[in-house]
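All protein chains of the complex are present and in place, except for one that has been dropped.
Chain nomenclature is as follows: A, B and C, assigned in order of appearance, with residue numbering initiated at 1 for each chain independently.
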Amino acid sequence: MKTALGFLVALTVLTALAFAPLFVGPYQLGLLIGLTGYVTLASAWALFSGRTGYVSLATVAFFGIGAYTVAVLSETMPYPLVLLVAAAIGLCVALLVGLATLRLAGVYFVIFSFGLAELVRQLVTWFETSVNGTLGRYIFLPLEAEHIYWQLLALAALTLLLTWWIQRTRLGLALKVIADDETVASHIGINIAWTKIALFTLSAIIMTLVGAIQAPRWTYVEPAIVFSPTVSFLTLIMALFGGASRLWGPALGAIPLFLLFEWLSASFPNHYSILLGLLFIIIVFLLPRGVVGFIEDKFQRKSPADLVEKPARVKEADQ
Amino acid sequence: MTTITRRHALRYLGASAILLAAAAPIAATADDRTSVKIGYAVSKTGGNAGGVGITTLPNYELWVKDVNDAGGLELPDGTRLPIEVIEYDDRSSAEEVVRSVERLATQDEVDFILPPWGTGFNLAVAPLFDRYGYPQLAVSAVTDKAPEFVKRWDKSYWLLGGGHDYADALAKVLSKASSDGTINSKVAMISVADGFGIDLVTAARPAMENAGIEVVYDVTYPAGTTDFTSVINEAAASGADSFVAFSYPPETFALTQQAQVANFNPKVLYLGVGTAFPVYGKNNGANAEGIMSLGGIDYNNPENMAYRARHEEVTGKAPDLWGSVITYSSLQMLQEAIKRRGLDRDAVSDELSNGTFQTAAGEITLEDNQLRTLWLTGQWQDGKFVAVAPTDRDGATVPILPKSAWQAQ
Amino acid sequence: MLMTTLIAGLVLGGSYALLAMGLTIQYGIARTMNLAYGETIIASAFAAYLLYNNLGISPILGLVIIAPAGFVFGWLVYGILMRPLVARSENTATLEINSILATFGLLFVIQGVMLVIFGGNYISYNYLNFGVEIIGVRVAANRLLALGLALTIGGGLYLLLTRTRWGTTLRAVAVNPAAAPLVGIDANRAARFAFALGGALASSGGVVVSMYQTFTASSGVIFTMKALIVVIMGGVGNLAGALFAGLILGLSETFVAAYISPGLTIAAVYIIFLVILLCRPAGLFGKVQK
């Protein structure tokens, strides 16, 4: 009953958001695109990192791969196929990375994932300049802002639905068990490695698609633009800020932060950094458990279901 | 009855008059606006902030101050309106710059939008400028595809030329020096793995070949490289008398330092962005003598001199001697076009395409929305970064080659 | 050729190591991931530039002023910003997240202040930029200074940490901050001291690097990430590891530039970093414990 009601509310909001482009101006639409993009990225990030404790800075590697795939292929094949190829490439890279990185834990994984994103950027740059003899690529696709928005909105909804659904499947249970105790997990037959890889891959595919969908908005794509580490950092900060282990946490982190960034940069273009930094520090001190934690503390007594999930944690290599 | 009707009528009339009177000031403000809104989104923070900080932002600020000090932008009827600035920080992110321009166009409804910094960002916002009908005076974008872009976006203007222009000019300088017997006909060439570096080096390869210069060393390095020991050593070992780097400021500085450290004295030393920064001349003092780069200044042009003096006075630092001048000139063009045609963007765009303008960079008439009268090669001579190519243009200085050897500092 | 590449690599690696040592101490001992580390470097570079450019004070002399200032700054940051978070966090994992978020804010504050004061310009000046002959190879004096400083600081701190009582205290805190009080160690003071020491090291690095590397108010992040890579590769909290990792990265960069392609130098750095981590998941000198 509660679930049905939740679905109804979510569906209503989704419908309202889907009709938004008909009522808002191009700027607000742009805002919605950016917002939906980050909600999706943060949710996808949390899907893996929030549930396994592996804090990843590789977000932009996949985001950039998606954008670059579109830039390279948009003139040679139909758009839906390009998205499919982008997702497939994201999947392959994620599998490769997943298999390689499982031995790493804690901050070692964090920096590894950052290094990975930079490596991908360097390799793409090198390949483009040395092999193709060019660098920037142009994307001239007949896609309007609202088309990009609708795709992103669908992807965001899908990501949240997927997260919700996974929590109710054996995969979701496996994650909870792994988070509780990896030894028990493996001894009751859970393949920890594959569980993590599956999640990492899923999360990476979504990130790849976000990049692929957003790319046509920029017309011109080059590695410095699409592999900017800022994307990884913002995604991580938004998810952590919202509460990475909850379904709505990343969204509740992404929305206020995104709007805050926008408001600050528009109202105080010369003191943006200082104010942003101060606000950030204040937020960390005032909301120690993230937005979701704050809401729970304030408005809700804890139900057993809430206790089931634990806050995101970073696994320590040296414990 | 009649009386009453008349009274009613009078009442209605009165009401209408009041309404009209109330409406009138609104109409009047729409016509007699009190300011011209100019908006821009530039990277105040992030990776692009360095470029913005020298070439773009100081000139935007200087121009706004200059215009407002003079009483505002002059309109065709001789009245002046002050500029009201709306600025955003795009944080060096493509998504931000796109959204900020959308915001300027549709939310703030500014009268004109000044372009962002960088080839990529100018391309990212070009469709928006086009869609909302704003002229785009793209300065900090070096691209050989400008003719194509003009076809696609007819209100876009490309003012800094393309890789071919600079490469051809350089090749001519080298080939002349080579045929004079000043240098041999070999060149060692490096380029930054970035839109700028690649654009230039791909243009330079055929240009050198056509000019009879053999490229004996040709590598690309990633932006952010801090150590050039091997590159300089290889270049020194290549036997080329000319060393050319299509580099960005941090690497331009590092290359200069490394060349001195390694005592590498090519007869022609041509470096990329950053060489034309005043701080480059200051840091390197006598050692800057003879070093070449893109751009350059005609020091005898009084308007240019006035501009540089103003820049230093207002912003507290000297402008760079390549992009800054063009940036400021593009704003002067805009200012003049508004003076001639008013605030109608179509009319202003038309004027920009067809008019002739007196600017800090001399007289400018665009060809196919592109600035073709550019200083393409400059050289540090006597503490000044003078323009040496195209040689046939008024104000060109004769290049001094070979570059003198490094002096101990 | 080989010799040149080798020495150039060592010199480059020296500056990497120098820039990473402060972070490895801050992260390894004080247990706080300081994302604003690079901003400390840049702020010090600006300070050195100002002293040299406006007052004519040589950066070497500037070092004597700026390094203690870095210490004080680190001391204050830890006391004001990090201490409450350390007290609040129930385990290292929460502390890690909290320190990432808080220092991310600090990063923006410092960067914003520098932007307001200095603008977004590239800053560069020449100091000690002449060649010095070492075994027939010409090396920039300022870069050599960085290597020298890295070795001195690295060696000195290593001795300090391993040979003195005070060093033992710091290492005890690094290994087990919770148990340190049991043996009479004031973990908070030790951590604060370590964090401040890291700040002083970052400042020293910033001063030296400013002599030969162009920087802007926004380039702190680049230094933070490079330092993090060196720290992680060497093993968190391990000075010798940081030194070694820095040198390896420097060498790989110059060797790839000389023998493969200058276009792949940065890629090579990351490849080597990734491969080393895959073989040794806790860094070169780190220990993996079950």
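Keep this in mind: contacts are C-beta pairs under 8 Å (C-beta built on N, C-alpha and C of every residue); 3 or more make two chains touch, one makes a residue touch a chain.
Please note the rule applied: contacts and distances are computed from a predicted model.
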| item | value |
| --- | --- |
| Name of the absent chain as recorded in UniProt (options "ABC transporter ATP-binding protein", "Dihydroorotate dehydrogenase", "NADH-quinone oxidoreductase subunit H" or "Cytochrome c oxidase subunit 2") | "ABC transporter ATP-binding protein" |
| Partner chains on view for the chain not depicted | A |
| Among A:S130, A:Q167, A:S186 or A:T230, the residue in touch with the chain that has been omitted | A:S186 |
| Touch with the omitted chain, as defined above, among A:A100, A:A154 or A:V177 | A:V177 |
| Interface with the unshown chain - residue positions in subunit A | 170, 173-174, 176-177, 179-181, 183-184, 186-192, 304, 307-310 |
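Here is the rule we go by: only the chains that are shown with their structure count from here on.
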| item | value |
| --- | --- |
| Between the pairs A-C and A-B, the one where more C-beta pairs touch | A-C |
| Identity of the chain that, by mean CA position, is farthest from subunit A | B |
| Averaged-CA centre spacing for the pair subunit B and subunit A, given as whole angstrom | 36 |
| Overlap residues in subunit B, where contacts from two or more other chains coincide | 44-47, 92, 193, 220, 222 |
| Residues of subunit A engaged with two or more neighbouring chains | 122, 125-126, 129-130, 270, 272-273 |
| Complex contact set, residues of subunit C against subunit B | 1, 4-5, 8, 12, 111-112, 115, 119-126, 129-131, 138-140, 212-219, 222, 250, 253-254, 257-258, 261-263, 265-267 |
| In the complex, subunit A residues that touch subunit C | 53, 55, 100-101, 103-108, 111-112, 114-116, 118-119, 122-123, 125-126, 129-130, 229, 233, 236-237, 240-241, 270-281, 283-285, 288, 311-319 |
| In the complex, subunit C residues that touch subunit A | 27, 33, 81, 84-85, 88, 91-94, 96-98, 100-102, 104-113, 115-116, 221, 225, 228-229, 232, 236, 261, 263-264, 266-267, 270-271, 273-274, 277-278, 281-283, 286-289 |
